[in-house]
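With one protein chain removed, the remaining protein chains of the complex are shown where they sit.
In this document, chain identifiers A and B correspond to the written order of the chains, with residue numbering beginning at 1 in each.
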Amino acid sequence: MQRYALNILLPAAAAFIVVLSQMGALDLYVQSVIMFMAINVIMSASLNLVNGNMGEFSCGHGGFMCVGAYVGSLLSMLLFTNSKLFGAALLPGYSALVLFPLVLLGAGAAAALVGVIVAVPSFKTRGDYLAIITLAVNYMVISAIQNLDVIGGPRGLTGMRPTMSAMEDVVNLPWMMIWVLIGAFGSVALIRRYISSTYGKGVNAVCQDEIAAEIMSVDTNRIKLVTFMVSSGLAGVAGALYAHVVGYVNPGSFDILKSTEAMVMVYLGGMGSLSGSVLSAVLFTLLLEALRPLQIYKWVLVPLILILLMQFRPEGIMGNKELPDMFPRLRKYFTFK
Amino acid sequence: MALLSINGLTQKFGGLLAVSDFNIELGGGELVGLIGPNGAGKTTVFNVVSGFYQPSDGEIVLNGVKTRGLRPHQVTALGVARTFQNIRLWHDMTVLDNIRVSQHYRMGYNLLDAFRRSKRYVENERKIETIAYELLEAMDLKQYASEYPKNLPYGLQRRVEIARAMSVKPQLLLLDEPAAGLNSSDVDGLIKLVRWIHKEFPITIWMIEHQMKVVMSLCSWIKVIDFGATIAEGTPEQIQSNPTVIKAYLGDDTL
Partner (left out) sequence: MEFVFQNILNALQWGSFYALIALGYTLVYGVLLLINFAHGDIFMVGAYIAYFVATLFLATVGLSPSATLTLAVPLTMILTACVGVTLERVAYRPLRRKGAHRLYVVITALMCGLILENGNLALLGASRKNFPELLEKTVYNFMGLSVTNLKVVVIFTAIAVFLLLQFIVTRTKIGMAMRGIAWDKFAIPLMGIPVDTIIVFTFVLGSGMAGLAGLLFAMSYPVLEPYMGALIGWKAFIAAVVGGIGDIRGAFVGGFLLAFLEIGVAAVFPSTLRDLIAFTVLLLIMWRKPTGIFGVAKHQKI
C-alpha cells in the first residue's frame, strides 16, 4: 500500500491545485507561476535524461521546445479554432476536451523527429562536438521559423488560446492548469518508468562506459536514438503547453537563453537525478519570480546566486542521488528501482 | 560443427600488422589459452572476435554465422561474452543493475511496454531479475547486489565482471587477462571460479593470461602468438618445453 502512496498523493495534490484555482483561491498570477513551474519541470526532467543520465551535453533544448510550441499551436488552431490561417475549425470545439492530447502528442512527435537530427551524429561523436550540433540545431530551428512568413515569421504566432476557451465553454474548469499538470506529472512518470526499466538502464551504461555497453549486448545506437527522441519529444510537449499558457509564441523566446535555463535547472538539481531536476525546476522558477521586482538586476543576481550555489555544492542539489537515497525513510513510499 | 572458427584473420592498423593469418577452431566445452609477450596482438584477436574491430582480412564464423559486418552487440547476442583487461564495469550502477543491463539483447519488450508497464514488461523484468539473482547467488555475490562496483575490492570487481559476462548466457566466454592485478590468494580464487564455471556450464572458455600458473593449471590447449603471428600451439606441457616460445619470452641471447 505504501508503495502506491506517491501515486495517490501526487494526483491528489494536483487535484487540490485545480480545485483551488477553480474556487478562485489562487489568483491568476499564482496560477501562471504554477503553470510555468510545471513546464519548467518537464524541460528540466527531459533534458536531464540526455545531459544527466546519458552524459551528453545538449545545449539546444530550447530548439525542441520551439518546434513543439509551433506544431502544437498550429495543430490546435487547425483542429479546434477558427483562424485566419486555416479557416474554420476541423472539429467542434467541445471535442478538444478529449482530443487535446492529440495536440500534445503531435507536438511531441514533431520535436522528437527534429531530435533525430541530433541523435544520428551522436552515434559517432560525443561530448563537446555533439554540444555544438545541438546548438546549431537550436539556431537552425529558430532561423527556419523566422523565415516562414506563413506562420508569422519573426513576429510570432497567436490564436491557440481559443482552444482553451472552447473547453471552458463546455465545462467551466481551469483547463489550462489541468492540462499543464497532467503534462508535467505524465512526463515525469514517463521518464521515471523509462530510466528504471532495464531498457532505460542502458542509458546509464552508455554514459558510464559506452564500449562495455555495446559489448555487453546493449544496442547503443538505438539507446541514443530513443533517448534523444524521448527527451526532445517531451521538450516539444512542454513547448506546446507553454504556447497555450502564454497564448503567443515567437521564435525569439526559444533561443539560447531558454536552453541555458533548462541546462541550469539540470545541473543545479544534480546530473542524473530525476528528483533533483524536478526540485530545481521548482526552486528556479520560484527564484526567478521572487526576484522579478529587481527588473534588470534580476539577471545579474540570479547567475550570481547560481555561481555561489555551485561553489558550495559543486555536484548540484542532489548530486546523482535520488530523494529516497538522501532520505532513506522515503524508500517506503517510492523508489527508483 | 565448431563453435568458433577463425580462418586467416589479419588485422592492420595503418601500417602496423597487429595480427596476421590467425587460425583457430574451438568446439564446445573447451578451455583454451592464448598467450604471448606484450603487444603480441592477443587483445586484438579478442576485439575482432567480439566485433569491436572489423577484420582487415579473414573470416570469423560463430555457430555457422559469419560475423563480418555485425556490430558488437549483435555478436554478443550470438553467444559471445567477454571481460576486459582493465575492468570495465559500470561503476555508478549497482552490481545487480550491471547484471540486468547486460541482458539487454533478450529484453523481450519495447519502449511502449516500459512506458505502460504492460504485462510483457513485468514478466520480462521479473525474468531478468530472477536470472540476475540466480547468477549472483551461484557466484557468491548475492550480498553485494546493491553495492556499487567502485566500492568493491579489485578481486571482487573481477568476479562481478565475470558474472556480468555470464549473464549474457554465452556459449563462448572470452577472458582477457582475468588475473591481472590480483594478489596470489585472489588468483587461487579465480582459478577455482573459472574451473567451477567450466564444470557447471556447458561453455567454451578462451582466455588470455600472462600468469603461467593460471594458464597451465586451467587450459587444456594453448596457442602462443608473437608479433601477430602464431608461433606455437599445444598442450601446456608441450608449450612449456617449446624452444620458440622460450625464445619469444626471454629473447635469444644465450646467457
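Assume contacts are C-beta pairs under 8 Å (C-beta built on N, C-alpha and C of every residue); 3 or more make two chains touch, one makes a residue touch a chain.
Computed from a prediction, not measured in an experiment: that's the story for all the values here.
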| item | value |
| --- | --- |
| Contacting the left-out chain in the complete assembly, out of A:Ile182, A:Leu306 or A:Met326 | A:Leu306 |
| Absent-chain contact - pick from A:Ile39, A:Val137, A:Val282 or A:Leu323 | A:Val137 |
| Hidden-chain contact residue, picked from the options B:Thr43, B:Asn124 or B:Gln211 | B:Thr43 |
| Residue ranges of subunit A at the interface with the undisplayed chain | 51, 57, 117, 120-121, 124-125, 128-129, 131-133, 135-137, 139-140, 142-144, 146-147, 211, 256, 260, 263-264, 267, 271, 296-297, 299-300, 302-304, 306-307, 310-311, 314-316 |
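Operating definition for what follows: only the chains that are shown with their structure count from here on.
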| item | value |
| --- | --- |
| Subunit A-subunit B separation of Cα centroids, rounded to whole Å | 42 |
| Subunit A contact footprint on subunit B (complex, rising order) | 50-52, 71-73, 76-77, 81-82, 84, 88-93, 97, 100-105, 107, 109-111, 114-115, 117, 121, 124-125, 128, 164-165, 168 |
| Subunit B-facing residues of subunit A, complex | 190, 193-194, 197-202, 204-205, 208-209, 211-221, 226, 230, 320 |
